[in-house]
Each structure stands twice: as C-alpha cells, then as structure tokens.
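Of the protein chains in this complex, one is absent; all others appear in place.
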C-alpha cells in the first residue's frame, strides 16, 4: 500500500512521540521533509530549527529485537534553493589554528534542475559562483531509541540520527534496530550536496520529497545502522572519538558477515581485513559517524 | 642523474643515520626494499623485523625548512610471494568483542604477475583461495625527524613514517617537511595489496623494486606529509586519536590552499568544506593516519 | 519551606516529565532515592533498572538561562545492604587484556552503621570480607536538558546526569544550567562508596535518604555542572573521550573565574594553570566525566 503523507508536526528529537502515520510492513510512504532550519518547500518557516523530523511513522508489527528495513526510493529537492554554512568547525582543525574563521552568516545555493547543479550566490570572492552537482541525501533519520528516550536530532547513536553520511542517498536500503513497538521512524535534514564529514556543519540544506518503503524483519537483531546499495554493504558506528565509531562499525560488520553470509569469526576477520573500506560520515556533531564498507563483489554467494 | 642503489643496511627507525647514498636534487634512484619482516627479494632474511628501511638517502642542499618532493615512478613486487596477518587488531573492535580472534600464524599469498593478482594459500576454509589484484604501495617512508630523533618504523608523525595509506602508490608525488640537512629519506614496507586502515596489521607484505625521484623545494615549509596524483591533492595527519589526525590533515590542507592556490582563509574554509574527502590510512599503529583530499578539478587555476 | 516528598514514580531518563513535586526557590526537600537497580529501601523492586530517578522537582521561577543551586544537606543510606559489580569494564583496560573477566553476578555489601563501614559478603577468596568506610554520594542527578530531550540515566551532559563523581557528597553545593521552565530536577543512583571512575560500573549501589535545598539564581548562565564544598570550587565536563570532558571542565572554570572572581582572561589562565587539580568521575558510561578543581584558598577574595 502507498501512503501520501503530508506532515504537519516536526520534532527536533527522535523519540517515542505520538505516531503521525501508521503503516503496515511493506508499505510505501510518499512524503516530504522540511530543511534543517525549519523551512518548508513553500518558503515558510514552519518547524523547529535543528533538523526537524517528519514522523514518527509507526510500522505495524515492529517490536524490540526486530530490524526495520527502509528502502529510500526517492530523495529529491522540492524547492530551488538551499542554504549552507561557510566555516569549518573549530574542532575539525588543530587547536588554535589561525584559520578558524568566525563567519556565521549562511550562503544561499540556487538549484538548476535542468542541469542538476547547485550554485552559490555570493560565495567568498574567487568562489563567488561555486557550483556542485545535485547529489541528494538524508542527513538525519532513525527510530525511537531505547528506554523511552527522546534524543536531539543534533546527534546520533545505535538508533540512527544525525549521521550525515552521503551514502544515505536515493536507492540505498537502510536497516535500523527496533527499540520500541512500531519502531517509530523519523526522517529529515535533506542535503542537495555534502562533502565528507559535514565539516561546515551543513551540506546544502534543503527540503525534500521522499519516497520510502518500510518493512519489518521479524526476529532479526542488529546493533547499529546498516545499509546496502548496488555495490556495497555497510555499517555505521556513531560515537566519539572517531576511533570508537570505527570500533562499532567494524564489530557490527563482523557480526553481519557471520549471521548473513555464513562466515565464521576467523573468516570474517580475514575477509573484512582484506577488503574493508571506511567512509567518514559526520565529524561535526556530538557523535561522529564512521562507515565500514565491503564491496558486494567480495562477499560469499 | 640516475643512481642504481642496492642497499646493504636496513634501519628499523627513521632517524639521523649515516647516509647510505648521496644524491643531488632532481636525481632518480632505482632501488629496492625488503619486506616488513626483513625478507629480501631472494628469500633470505637480511634485515631487522618491523618495516626495515632502505636508506637513508641524503639529498644535497636540503635544509630544515625546505620540502622534499618524492615522485614514486615505480613500486612493484620483486618476488612472487608475500605474507599477511589474519586477525583484526583488538583496538579496532568494540572492547570485549567476542570476535577478536587470536591467530598469530601468517598466511602466504602467491602472486600471478601475468594476471596481476595475488592469491592466498590456505586461507580460512571458504576463503581458501581469496584473490585480490596487485595494487602496490609503500606503507612506510619518511625523512629524519627533528631534534636528532630516531623513531620506530612502527609509527608515524610529521616526518612521515608508517602511514600505510594505499594512496602512496606508483605515480604519486609525496612532499615531506625537511628537518635535518640532507633530509635523509627512508623507504620500506611495501604492500602488494592493502585495504583501508591496515586493520590486520599488514597488507600483503612483500619486497619491492622502487624507482623514485627526489627534489628539494628550497624555502618551502610544510607541516605534514602531502601528496598528489592525477586526480587529487592530499595531506596526511598522523596522531591518535583519529580525530587529532583529522585535525592535522585538515589544517594542513587549509594552509596549502592559501600558500599555493591563492585562496584566503575564508575561501579555503568554504572550498574545503564543500569538497573534502577523507581517506583512512593506518588505524593499527601507535599513530593513526587520516588523509584529507581535494579533487584537482575543484582547485582554482 | 520544607517538603516531605515520597516519590511514587521513577524515570530512567532525565527529561521534561510531568513534575512530581513543585517547590519555591529556597525550599528544602526531604526525600529518598531507590537504588540503581530499582530496589526500594524496603527491599521491594519498584522502579525501572538503570539509575531510576526521583522527581522531577519543578522549581518555581526557574527559566532557561538561569542556574539551579542544589545544596545536598543529607545523603545517607536508608537500608543496610547494597550491591556492587566485580569486573572492570573492558574499555578501561588495554584492548585484548587477558585480565578482562566475565563475571556478571553481583556482590552484596552489608552496612554497619555503628562503625560506618560496608563489608562484602563472599567477595573473591582473599578479599572475602573487603571492608570500606561508608562515604555516601549521588551518582546521577540533573535537570531536564534542552530541546525537550529525555536522555538515558546511563549517560551525562551539560544538564548533569550520570557523572558518578564521589565529590557529589553530603555538604556539597551543585550548580546546574536551567534549560526548561521549572528546571525539573531529578536525582538517584546513590552509592555508599565508590572509587574513582566507577570502573566496575557500580559503586555500592543503595537507596538513600536525601535532603536538599533548591534555589534559582536568576539570570546567571553557566555551561556545565559546577560545585563547591568547604575546600574547593569545581566544574564537571561530561563527554568522550576524557580529553574532551577535560576541555569542557577547564573552559567552564575559566569562565567562572572571570564572572565571579573578578579575573580577566589572562589572570584566569595563569591562576588555573598554577593550581588546577583534576578528579576523574565516571569513565564507565557513554560520556565520561572530568572534574576541574581549584582550592578556595587560592581564589581572589
């Protein structure tokens, strides 16, 4: 079944909020997200600042210990302008680096849908018309965390959250551990473009049209967000420092290789060690994100 | 001028050792490295274990405050077998992860030069013939560090060292800060293949034929190793935790953008924030390596 | 005014829950906490596991940007037995340390109120009757965090939380930043004894009688929990890694020295650098706690 869902409330935490929509496992949801600053596709300010979330979506049958599978069929900007910060976060630079700039005003990017590009308006002088391709992604999505928590959309954890990983793009399938009945899926923080690490604290922040399909995998327990696309399977660890995020992602991949690919611990160690690729998600937020990837081509059949 | 240099001594530290070869700026050196375990191309054990280094090579005219440019024209295995560890380092996994395995025996890989592949002999059961392409790189190279230090080839720092970054491959040009007269360039630790992070503690460890050209850039002062290939410029930060390695790499790139590409601090922040890509070098050793990259296509002309 | 408050609900998050008690600024509250496992003074299991909190207490007049002053007049065990874990957390030890033990059963301590001691029952052989003095403290207390969050009592942040600092003992005054109307003060997780770091994951966990006085300091904005006792003023930073916790605590102390002790930035740097003492709070939980202390004797009059 397909649901057309026009959200009217937006949360700045991911938590056990009143469901905004109820769906069955396998249903598709056609919806939209407002931008990280609370601005709607139509240009109105309607949500709280700081990655306001569409949802939560209650998925029938989801229970703690299950996994929620989320196929992102579509993520595409639904308006022709986004905003972007212009200074790298101090903690990404050497302590006391004189190149820490203090520039709080944001830049506007105009989208050219015909050419699939975004161009800054009035960037710093020699970059006054910096242009990038539109490569849409969702920076923040997740399920309600354990213990009745409601956690700021500024950060992330085992439940997902503000991972800002550019691999969460159209066509990807994400997997999330379910901690509460109905899973309570949230989504928001669309970016028309983002580099690694989101070190500016933003990508090109924009409202999005999103189509996704939600499915409950009963009795499958995972520890951290996972994903797959045509070429890779991957896991995301969310913690500080980046070393700890790396530990979660790597251990989660070892578990995955054993439960789903028939490897034993020794084989999983060897295969991962021989083929791992790491991608850096968010290194701006309270929790950093490290992604541990394996090419599908090297996985056992 | 081209030097054919057959090393006879190998150091397990990078430091102010007696030069093994003197060259002029711009000279090319055709030489070889033994493997990380001290084994020569001919199968003999001749060097100390732990990334024994060929060199040091004294480059005439190099002084503290200069930069040494190293063009790696050739890095290619000079024997048909290498060795590899089989277990992921405990610190790369979650504390107490039951998938930490304790397997110290190493695996042998056989190289097929015709097909440019390497195949394991007797890998763990379902991976008994795991095969990878030959993608050679140097895991450890650098110049003598400051203050007369001699630092173990197990680790790395501003002078280079054991970075285990697979981007240090044939065709790349590396740049290193010079701390002592003559720079004193060392090289070793060739890998026929390595995944990100060197999380096994090894790649496919093998002896190599190496051809490189050394050039002094007078009066150019840099803070951390840099590199460039056809598509990217990059900087390497070496420290623990990975967060600090990231700071060094990112700050170094901001400096580079200003001194060589005519950007001011504000422009450098914005350009790097919009286009940065991070690659994970070594996360096995005492110091971890994070690489900060920018595509050449986005650099100002 | 004094309130006798017998809690009936306990939260395992610190958040914007329905107030369980309303008080005026300056009021004293005589209340009790159940233990970290949910066990009441009377031996009944009545709360959720994991540092269930008494409260929240709404303090009239408290608004975001104010500070809540909490004087702990009394913290004392209200039953004669507590429990304790027996194994050091894996992440406190070297990765792969063979001394990581896997012992999940807990030990019981019997309290001797006459001698103010606690003695283990059946500790590991040669420590079968290990005895410590009763030195009560509260491991976890805080105010509702910003953005409507409800955060697990397993962790900590600017709002306080599970800091497990043994300096939060009877006689201490704590200061907390107010993020929501009424501040919403929570308390729990009493320990009859705890070493530095809470590296077992517990102290001697016990229910407590607590008397405290709550006061709103209008218009005083602070960034992190603070405290003072007869001899010291101190600040608590809560984050991972411990280095970051140290940064928050140190920067908060610099701010305090300027706003309340008439020092300028230069003087504050020098005084803190000459006299700082650091205490390690929790290094078990998701966020670690570092405490930055200055002796009152060195403060300007």
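For reference, chains read A, B and C in written order, and residue numbers begin at 1 within each chain.
Keep this in mind: a residue touches a chain if its C-beta (ideal position, glycine included) is under 8 Å from a C-beta of that chain, and two chains touch if they have at least 3 such contacts.
Note that the structure is a prediction, hence the values are computed from the model and not measured.
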Touched by the hidden chain, restricted to displayed chains: A, B, C
Chain not shown: contacting residue from C:74, C:275 or C:296: C:275
Selected from C:38, C:52, C:182 or C:197 as touching the chain missing from the view: C:197
Sole residue of C:8, C:104 or C:126 that reaches the chain not shown, by the stated touch rule: C:126
Sites on subunit C contacted by the missing partner chain, in the whole complex: 84-88, 91-95, 97-99, 101, 103, 107, 123-127, 130, 132, 193, 195-197, 199-200, 240-243, 246-248, 250-251, 254-255, 258, 262-278, 280, 283, 288, 300
Residue numbers in subunit B that touch the chain omitted from display: 12-13, 15, 48, 50, 145-152, 239-241, 244
Touch list for subunit A against the chain that is not drawn: 89-91, 93, 95-96, 100, 241
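Operating definition for what follows: only the chains that are shown with their structure count from here on.
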Per-chain CA centroid nearest to the all-protein CA mean: A
Angle (degrees, nearest 5) of the CA superposition of subunit A onto subunit B: 180
Distance between chain centroids, defined by C-alpha means - subunit B, subunit C (Å): 47
Whole-Å gap between the CA centroids of subunit A and subunit C: 34
Residues of subunit B touching at least two other chains: 91, 93, 95, 241
